[in-house]
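Complex shown without one protein chain; remaining protein chains in place.
Presenting subunit A:
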Amino acid sequence: MLPLLCGLLLLASCSGGSPSALNPAGTGAARVNGLWWLLFWTSVAVFAEVMALLAWALVFRRGAARVRHGQPLRFVVILGAGLPFVILVAVYGVALRDLAALGAGPGRDPLTVEVIGHQWWWEVRYAGRSGATANEIHIPVGERVKVRLRTDDVLHSFWVPQLMPKTDLISGETRETWLEARQAGSYRGQCAEYCGTQHAHMAFLVVAQPRADFDAFLTRLDAPARAPQTDAERRGQQAFVQGTCAACHTVRGTGAQGRVGPDLSNVGSRWSIGAGAVPNDAGHLGGWIANSQSVKPGNAMPPQPVDAARLPDLIAYLRSLE
């Protein structure tokens, strides 16, 4: 069993696509990773001890004769209570230190991201900025960023295995956690508290980028969305603003100011559609607009009666919003 385990662990740490807690890229997750390996090797040692005793009994103590009723209480107390107590006190101490480290949080006046959970997507805002994005959290690499967590409906849980352990989003309350990525890159996160029909499709991406790129991202977040450049994009924008889309979605700088669904001002550059449901490309986007219920059943967006001739324009427009 053990070789199988190690093999699989190695295999996983090699594969780049896995949001594995054993492949940490953030300060918080790195600490827990260290704790995990301490716990793992301690468990292996104690398990070996138990298995050795069991094997000894199985090999050397077979038979059917009634035996004397010895009571080796010292054996039981030392191995069953004394040794575990020493081990547990030690790991408890280590864990307490890690708990304090995770609770320390960022310093004064940190960059603050507001994350609001919705069934089933994540709204992302930055303190002092008017714009919003969805299912994608940009942070500067190497900085400790405060994350304020609220939920618009039921409980959710904010989890980026490679960066930071979970913090739940509690209805009617605000929770705080922090993120610190040590290397630039994209780290997948996902809702970890069961939140209804589409709990499976409530993923997000944390994009850790150099400070200059991040600042550029923030600047774009306050500016109007990219204006349409081609005729198709212009027709798409018109269909978007005058059609049903604008009732629920915002595109900054246009008449579309809906607040029910995600802000789409930079939808063209996002990693996915539907909080990780499908990749963000023209085909999936068209399918999503026409009938997102077949992609992510139960989500709040009803099938759209879009004129077939207008669909390519809409797709072109939304793809252009970067």
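List of remarks:
Here is the rule we use: a residue touches a chain if its C-beta (ideal position, glycine included) is under 8 Å from a C-beta of that chain, and two chains touch if they have at least 3 such contacts; residues count from 1.
Definition applied: contacts and distances are computed from a predicted model.
Selecting from "Cytochrome c oxidase subunit 1", "Acyl-CoA dehydrogenase family protein", "2-aminoethylphosphonate transport system permease protein" or "Glutamyl-tRNA(Gln) amidotransferase subunit A", the unshown chain of this assembly corresponds to "Cytochrome c oxidase subunit 1" (UniProt protein name).
Residues of subunit A in touch with the missing chain: 1, 4-5, 8-9, 11-12, 15, 17-22, 29, 31-32, 35-36, 39, 43, 46-47, 50-51, 53-54, 56-58, 61-73, 75-77, 79-81, 84-85, 88, 91-92, 95-96, 98-100, 102-103, 153-155, 157, 159, 161-162, 165-168, 170-173, 175-176, 188, 190-200, 203, 276, 297-298.
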